[in-house]
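Every protein chain of the complex appears in place save one, which is left out.
What follows is chain A.
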Amino acid sequence: MILAVLFANSEGNILVERFNGVPAEERLHWRSFLVKLGADNLKGVKNEELLVASHKSVYIVYTVLGDVSVYIVGKDEYDELALAEVIFVITSAVKDVCGKPPTERLFLDKYGKICLTLDEIIWKGYLENTEKDRIRRLVRLKPPTEF
């Protein structure tokens, strides 16, 4: 299960977050942990280079995309490598929406579309759609495939 998806800016402010199956008090802990993880480790990291962390039986994969950092937290079948897949889908979708690795300004401009896209990719803690075209069509509320 994917426990959390988090987008943050370079200063550690959270831009988008999605939690699944995480009680409210724990979310606080996760936010601070993830932001701190990013602050410690994301300096000087190449664009879209994957970093990994783990805690007990939970895995975290995170990366930088333009000005924005993305964190995915998962457990059970969503281990580091599966999360790497997930983060790849998300980063390519965001790049698709924004046209390029986004600055914070651009990210906020496309905020709505990014949220819709995110919800098509991950729903209730599981990876749903991975193909860019399909996602694009779903976001436009069109039937997902042509007949």
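Please note the rule applied: contacts are C-beta pairs under 8 Å (C-beta built on N, C-alpha and C of every residue); 3 or more make two chains touch, one makes a residue touch a chain; residues count from 1.
Please note the rule applied: contacts and distances are computed from a predicted model.
Undergrad: Which of the following names does UniProt give to the chain that is not shown: "Eukaryotic translation initiation factor 3 subunit H", "SH3 domain-containing protein", "Exosome component 2" or "Serine--tRNA ligase"?
TA: "SH3 domain-containing protein"
Undergrad: Which parts of chain A are in contact with the chain that was left out?
TA: 3, 11-15, 26, 28-33, 35-36, 39-41, 50-58, 61, 75-77, 79-85, 127, 130
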